[in-house]
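Here it is, the structure, as structure tokens.
Only one protein chain is missing; all other protein chains are in place.
Up next, chain A:
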Amino acid sequence: MFSTKWIPASVAGAAILSFAPVAQAQQGGMDQVINETVAPVSNVIAGAIFYSVSFGDVEFPLIVGWLVLAASIFTLYFGFVQFRKFGHAISLVKGDYSDPNDAGEVSHFQALATALSGTVGLGNIAGVAVAISIGGPGATFWMILAGLLGMASKFTECTLGVKFRNEYADGRISGGPMYYLSKGLKEQGKPGLGRVLAVVFSVCCIGGAVGGGNMFQANQAFQQIVNVTGGEQSFFAGNGWLFGLVMAAIVGMVIIGGIKSIAKVTEKIVPFMAVIYVISGLVIIGMNLDHAGDAIYRIFNGAFTGAGVAGGMVGALIQGFKRAAFSNEAGIGSAAIAHSAVRTKEPITEGYVALLEPFIDTVVICTMTAIVITISGELQTDLTGVALTSAAYATAFSWFPIVLALAVVLFAFSTMLSWSYYGLKAWTYLFGEGKGKETVFKAFFCLCVIIGASMNLGPVIDFSDAMIFAMALPNVVGLYFLMPVVKREAAQYWQKIERGEIKRVK
């Protein structure tokens, strides 16, 4: 059921490589109308953000280089903080330094878990499969490298998120790039630039929320449902708007209606799904230990030779870098919003905790997906996207596609809830708080669920990628200005530890 009917997913692969609009004439009626209205707009936006330079026959989007360059600069500037302080990050998450009197406040673990739930999702399942079906197993190597470098970006932005957050009189906390860009740069005597960057970030964040955080998720969840219910014969096929309507109604009940029970159930199931996914992956790798060596050889060999891959080594590198950035969102700024609510007197501690996020997301989960796919031998087929991951896991467990279908829908739903919050924060930064204004955004967010489910995958992916990556432009510029602040924070924190002012409590 998951084999040859996965046309939309392979179209996704082609779209990611070429960034060209992909016309796909198999939908009609309502879907077609929505598609024809939105696609031209998203094509213009995607074309601008993904301005590419050519390396031989491969296009290299500059925005991906922008993120990897930033991550490399932060890695060097902070002296490989992601390796030196990895152990300290684990202690912080375990609560070794948490004041017992702060019980009942947001812990480091909770901030990390919430931020992770916004990033772990389709990028880890579908994105990785797309990367290695185009870039070969070697793309995995570059993905891991980008993940490791990205840890330094996350460290920088999440420290600033806590440092410059707003704490309101009623006890609520609001943080994120829009606050550190405006407040941080004001401190440095550049209030105008800070304000402009914050506004640009907020606009892009709203776009990213409805794009990658919403339409892409709705679209992928819909494709899954169509395939599970019988592919082209399915009642849902060509009726994406109907699925979108149902999904939008459920999202609306949670974010507008405030029905917490739906969100609660999802939050309980999603980590469980993630654990099943990781354990199944480890079991498959364990069962095929004799092939694991070969898979690792192909990952390293492919990374530098690019054997059998369009564009060779550069092709593998681009795919790896691009999917890592899309999956762990390091340098994008989104995670800083979730991390900033933690209870701590030392902003730098949340930076250390946050650097675990790309590690878990990319270095562990994405890599495992890549190894399973490489071991399974399904890479020789012309599958891609979720279908490839699904087929790879099915070689070991025949029941896995059904679990994966459920996981995809739930991941999509929880990612939508996370991004509806990120988008709302950007919205209220621009337009101010107020029930009426907030409801306008939430209603718009729900409308985009319907649009996302109705559109072809090509334009949806282009638009989603474009808006999410666009957030990195103002964010990274701000991070360059503010990285000395993070360095000072780190210096005074370690002085306090040396002087014994901050002690382990466990």
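The rule is simple: a contact is a pair of C-beta atoms (placed from the backbone, for glycine too) under 8 Å apart; a residue touches a chain by one contact, two chains touch by 3 or more; residues count from 1.
Convention: contacts and distances are computed from a predicted model.
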UniProt lists the protein of the undisplayed chain, choosing from "Peptidoglycan glycosyltransferase MrdB", "Universal stress protein", "ABC transporter permease subunit" or "Phosphonate transport system ATP-binding protein", as "Universal stress protein"
Which one touches the absent chain: A:I45, A:L69, A:V106 or A:I276?
A:V106
From the list A:V38, A:M313 or A:L417, which touches the chain that is not on show?
A:L417
On chain A, residues whose C-beta touches the chain left out of the figure
95, 98, 103-107, 109-111, 113-114, 117-118, 170-174, 263, 267-268, 271, 337-338, 341-343, 417-418, 421-422
